[in-house]
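As you look at this complex, bear in mind that one protein chain is not there, while each of the others sits in place.
Chain IDs A, B, C, D, E and F follow the sequence of writing; residue 1 opens each chain.
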Amino acid sequence: MIEIIAYILLGIGAACAIIGALGIVRFPDVYNRIHANTVVVVGGVIVTLLGASVLEGLSSYTLKILIIALFLFLTNPVGSHAIARAAHKSGVKLWRRSVVDKLEEEKP
Amino acid sequence: MILLGILIVIFGACLLCALRAALGPTAPDRIVAIDALIALMISALVLLGVYYRAPIYLDVALVYAFLAFLGTLAIAKYLEGRGIET
Amino acid sequence: MSLEFLIQNALLVFLFVLCLIAIELKDLLYSVIVLAGASITLTVVFFMLQAPDIAITQAAVGAGVTTVLFVIAISRTRRRE
Amino acid sequence: MQSEKLKFDFVLLSKGAIPMAKGSLFVTFVCLWLAWIALTGSLNFQELAVGAIVAAFVAMVSYGLLFRGKMREKFDLKRWGYALAYVPAYFWAELKAHANVIYYILHPRMPIKPGIVRVPTKLQSDFGITGLANAITMTPGTLSVEVSEEDSSLYVHWINVKAVEPEQTSKQIAWPFERFLRRIFG
Amino acid sequence: MDFNYIIAMLLVALGIYCLLLKRNLIKMVIGLAVLTDGIHLFLISLGYRLGGTAAIVSGEMFSDLPGFAAHAVDPVPQALVLTSIVINICILALALSLAIYAYRHYGTLDPSKIRRLKE
Amino acid sequence: MAGMTVIVRTIARLLFPFTFLFGAYIVIHGHLTPGGGFPGGVIIAASIVMLILAYGIERAQKKVGFLHAEVLESVGGIAIVILGLFGLLLGISFLQNVFPLGELGQLFSAGNLPLLYLGVGVKVTAGIILIFYAMLFAFRGEEE
Partner (left out) sequence: MQRALALGMVVAIGVLLVFTVSTNLLPFGSFPSRQIGENFDNSIGQQILENAPQQTGAANVVTSVVWGYRGYDTLGEVTVLFAAVVSVVMIFRAFGRRE
């Protein structure tokens, strides 16, 4: 029973990983690609790590895998935020069909 | 065997990320792609550690989970147009 | 050839392609970014060759030091080749 | 210029600018010791002893960084209750956002309307703003691009803009997280 | 199939190509990094044993030391590569410092132009 | 204003003690798990680099100054040499083990190997920090 749950989680993770990577290729500009990156990290990697820890049961693996997931969860949004801010400051334009850019209007 | 199949899927995703890293028009595109690649490789490391049945191998993935965002931060600071030291 | 070695050989080809991209790109910053990807691929290859000591050293160096050093050097000189 | 620098000096790598809380060193030590036990994964006496020494050393190096303020507030049971209730709400938001973005990725014509909107927030503390921004970034579909500390608002890149007015964006993007975070971090 | 050796040597050739033909000091340092990566890969592949485990006694191996010795991979190349990585990072830092120095002094990163300016 | 946004600063200050502790774990368990002096030292140095990137170099220098790093590096080197001289003084040879070996797999085992790794860890930490400080201090504020 517990193995079936683990394999379901691993399957969801792999599917999210490949879909997110497809999104990184398909999306038109940097900011949208970061959304796809988030799909890879949360839906792909962290769900996969949870599946691996469920697969092992409660052992010395589990705690370490959960620490890895926690720190990935803490560090990745910081990187995304920093790179999005740097992209906006260095003049990377939004996609041409974007609706609104409040940051450009209010803080030039 | 199922673990190895999932590994193959993850490496396929890595291939797509590398495609974007090779094509991407600007620097942030490439960094985003490499970030996703690093995250995918961390999950691959963990799955390999489970496959080899050795918990001490997981330290390697832990190192990358701690330090992966340093390079991103440095490049972001460089792209913002001021020195890295401020 | 077992499935494990198939994966390992695919990773090796991937590593070679990443290094080739890193060398052939004209912008030095792009080269450094792609080199970080090559570094983690090499880490996984070391891991599959049952050398976790080397893998952990390569991980620490590739994630923490090399990229930042190269970015400092690029920021002190010129970005275009 | 100098005074402005001092105003933002909540960084506190140097001691003395803001008085340290009394229990800060001890609480940091306990957290680091627990982290050591989780890393080693054994309850051997030697590991515990060496862990205590290392955790004490690291806590003395860095005790101003982890915790600030009064220690008694940190262990209010109500806060931990809200933190516990935050987890399923966060999980539900994450699930919805994933389904949304995966639909956009797999759709052949990709019907997205991206844009950057301003999201005002009432959170004040560092950890509160950071938690909100990280939660926004970690749900796919929204991405915090810039944080403005003067009027405490975030600029968020939204993959499918439904509203531009600050009240509406705050209600739609930030409220699911903010209603818990304002209780947890204040 | 000696795929590891071939890829390692191709990496070395790639590094030499970069060192010989690129006209930029920092790009040459990148080539140096690729070259050393190839050498490390070659040495580690040399010590691999089919179906081997890592050279670390762990888990149920503690009571079966002869079995451990019959299954573990070669530790000597690993120690060698460990030393080599340290020296590699030292060389990297030193070479980048010298590149910055040369750029500040001559205003260019092209090695041939640097030589011409000296004459 | 020095440093990056409040998000990066908060996460850096949250992660700094844990990264430091993890580096120390890698150094101290060098004879039991993968790792050792060099990767552990690099991780500890990377935690300082994290502070530099998040806060700016002046704030990081209040934690570990240039002189501190120089002294620490010398201390690490001297510790290694003194540990080696122990063997020489007892009439065996340089760097020979003189401490009891202990039980295989325990933390207190393997004689002087963990102590040597401790020295290497201190030395590598200080060395990498010194390299970063030197490269960051030179040519400050004259980028193009």
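Heads up, the rule we're going with is that contacts are C-beta pairs under 8 Å (C-beta built on N, C-alpha and C of every residue); 3 or more make two chains touch, one makes a residue touch a chain.
Predicted, not measured: the structure shown is a model, and the values here were computed from it.
In the full complex, chain E touches the hidden chain at residues 1-6, 8-10, 12-13, 16-17, 20-21, 42, 45-50, 52, 55-58, 65-66, 68-69, 72-79, 82-83, 86-87, 90-91, 93-94, 97-98, 101, 104. Mapped onto chain F, the interface with the missing chain covers residues 30-34, 36, 73, 77, 80, 84, 94-95, 97, 101-105, 109-113, 116-117, 120, 123-124, 127, 130-131, 134-135, 137-138.
Just so it is clear, only the chains that are shown with their structure count from here on.
In terms of the stated touch criterion, the partners common to chain A and chain F are B, D, listed by label. Common neighbours of chain C and chain F, by the contact definition above: B, E.
With centres computed from CA atoms alone, B is the chain lying nearest the middle of all the protein shown. The greatest centre-to-centre gap from chain C, using C-alpha centroids, is found for D. Touching of two or more other chains is recorded for residues 14, 31, 52, 55-57, 59-60, 62-63, 66-68, 70, 73-77, 83-84 of chain B.
Shared interface positions of chain D, defined as residues touching 2 or more other chains, are 39, 41, 133-134, 144, 146. Listed by label, the pairs of touching chains are A-B, A-D, A-F, B-C, B-E, B-F, C-E, C-F, D-F, E-F. Note for the complex: chain A touches chain B at residues 7, 10-11, 13-14, 17-18, 20-22, 24-25, 30, 33-34, 36-37, 40-41, 44-45, 48-49, 52, 55-56, 59-61, 64-65, 67-68, 71-72, 75-76, 78-80, 82-87, 89-90, 92. By the touch rule above, chain E contacts chain F in their complex via residues 54, 56-58, 62, 82, 85-86, 93, 96-97, 100, 104. Per the touch definition, chain F reaches chain D in the complex via residues 1-3, 5-7, 9-11, 13-14, 16-18, 20-22, 24-25, 28-29, 51, 55, 59-60, 62-63, 106-108.
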